[in-house]
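One protein chain is absent from this view; the other protein chains keep their places.
So, subunit A:
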Amino acid sequence: MVLTHTTNHTYSHPFPTVTLAFFLRYCSPQLNPFSQHVMSTDTLSSHVDLVTGRLHTTRIHLKKSRMPPAIMKMLPTSITGGATTEKASYILETSVVDMKEGWMSTESRNLNFAGVLSVVEKQIYTIPKNTNDNGNTTDVATTVVFRSRFGERIRDKLGHLHTHEAEQEKGGFFSRLGAHGMQRSIESLASKKTQDQLGKSREGMKLILERLRQSGIMGVLELRKMARERNMEKA
């Protein structure tokens, strides 16, 4: 069971600025109110490839309520661990920037609950070809793939030899048909929610891009520092 959702968008900002905004998009909820649900962001690795000159970066984000509550309610506590109140999910983000060739590719996937629902978002940012905008716009193609492996996971891992056992284990709770119906519901619920969120994440990118246009990177760093200090005073 797989559901795919594809969208295209053009930012009216140059490619280098858009890639910078990608790294900055969760920098501060004061600068991007659409990132209020992002609780933390950490860099796991970042390096420039010696041969290609590409920058490879891996980050991990903790986001609130990535799993729609409607899905949590559908699942037995044996799967959620009764964790209906803990609605946060770790997201692994990998990105590659190639300044010479003028593209950036990104991928985000959820780390927990992946057995119930895996959401993989891929984006490719490119400089539009054959336009007369002097490099002032950037295209982005977004593909989101929803895959519920609800009831399949054990079988996949053990391979065909153990199919029978896995069937039995699964059959304890849902029949084969039940699991498939469940997968479909989970995917379509998640897809609906994600389409709303894609719009918001684009709005967030636009806010950061406007800030960069107005005050440049040093200005944004300054604003971010001020917001952070205000927060520390409050705390």
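One rule holds in what follows: a contact is a pair of C-beta atoms (placed from the backbone, for glycine too) under 8 Å apart; a residue touches a chain by one contact, two chains touch by 3 or more; residues count from 1.
One rule holds in what follows: contacts and distances are computed from a predicted model.
This figure omits one chain of the complex; the name its UniProt record holds, of "Transcription factor bHLH", "DNA sliding clamp PCNA", "Mitochondrial distribution/morphology family 35/apoptosis" or "Casein kinase II subunit beta", is "Mitochondrial distribution/morphology family 35/apoptosis". The set of subunit A residues touching the chain not shown comprises 16, 19-20, 23-24, 26-29, 35, 38-44, 46-48, 50, 53, 55, 60, 62, 90, 92, 94, 97, 99-100, 103, 105, 107, 109, 111-112, 114, 120, 122, 217, 221, 224, 228.
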